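Sharing a structure below in structure tokens format, with a few things to ask.
A single protein chain has been omitted; all remaining protein chains appear in their positions.
== chain A ==
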Amino acid sequence: MSWTRYSNRSFYLFVAPWVLGFVLLTAVPLGYAFGVSLTNFDGSSPRWRWVGFRNYGELFHDQDAWASLLRTVAYTAIAVPLSVAGALGLAVLLNRRLKGVGLWRTMFFLPSVVPVVAMAIMWKLVLNRDAGILNALLHVVGIRPVSWLVDPMAFYALLILTLWGLGGGMVIMLAALQGVPAELEEAAIVDGANRWRVFRHITVPIISPVIFFQVVTGVIATFQIVVQPLLLAETNSIAGVGQVPQSTHLYMVQVYQEFFTSNRFGYGSAMLWVFFLVILAFTVLIQRSSRLWVHYEVDTDAEG
């Protein structure tokens, strides 16, 4: 056997775990979900039957599903820009000579390694209406107790939880900022540009691929939020899904309920497939828009 053929075969052997895994654990479940979405399967009863595209037709007229989808888009449109901007702001703040710079960075990064369950428990303690520290602090400045975990404030509670974890993005931004040639910024300042203009017209364009990456991954992560609203809801058990406040009743929460509260696996699967297409569409849309505002210095396709 020639060396080339041997290498070729070795390549397939080495990547086989992922290829098999992708087929069996991603493609097959997605295909299976599509199959289920054409039935009225309820998860246990053997008496299910083919219903064709009826689930999709119903979904189209489902007010709750539309509302939760719009809410998810709105939440993403608010949460992603805030966390990307926040991460960038923190990175700019920490990208300077500071006493204990490592300690500051660690403190801001720490929340992003906290498991979601612990995060939810912590914030429920902080946001508790009567005994929470946040309302106690607000009381000092004369603001009456806020019910953070119920409508309409639950939306902001979820937002706080999301923003608290922006340290991961901050670290990436920090690395990007350190890749910006200092001479470029200094030259512009010598030429009389003020700091904001330098930041806006030199720094931001140079790091725009990283900002772009953050936006894309942020949108995808935010679209699929489901555990946080479930755990932030006033009840403590997973069975208490029904009590998720309306303002944090995002699309995946709705899907989750169709599966496990209503046992409508067929309908839930249809919702999943529609969401899959929605996410795909958004990703392509953002990708397209990137041509307008992302600045690539070199051809990023050039890879080894």
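The rule we apply is simple: a contact is a pair of C-beta atoms (placed from the backbone, for glycine too) under 8 Å apart; a residue touches a chain by one contact, two chains touch by 3 or more; residues count from 1.
Keep in mind that, in the parts below, contacts and distances are computed from a predicted model.
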item: Name per UniProt, for the chain absent here [options: "Carbohydrate ABC transporter membrane protein 2 (CUT1 family)", "Electron transfer flavoprotein subunit beta", "L-lactate dehydrogenase complex protein LldF" or "SirA-like domain-containing protein"]; value: "Carbohydrate ABC transporter membrane protein 2 (CUT1 family)"
item: Residue of A:117, A:187 or A:285 touching the missing chain in the full complex; value: A:117
item: Of A:108, A:155 or A:267, the residue in touch with the unshown chain; value: A:108
item: Residues in chain A touching the chain absent from view; value: 4, 6-8, 10-15, 17-22, 24-26, 28-30, 32-33, 36, 43, 90, 92-99, 101, 104-111, 113-118, 120-123, 125-126, 128, 130-133, 135-136, 139, 164, 167-169, 171-172, 174-179, 182, 185, 189, 195-196, 198-200, 203, 209-210, 212-214, 216-217, 220-221, 223-224, 226-227, 231, 236-238, 252, 255-256, 259, 265, 268-269, 272, 275-276, 279, 283, 304
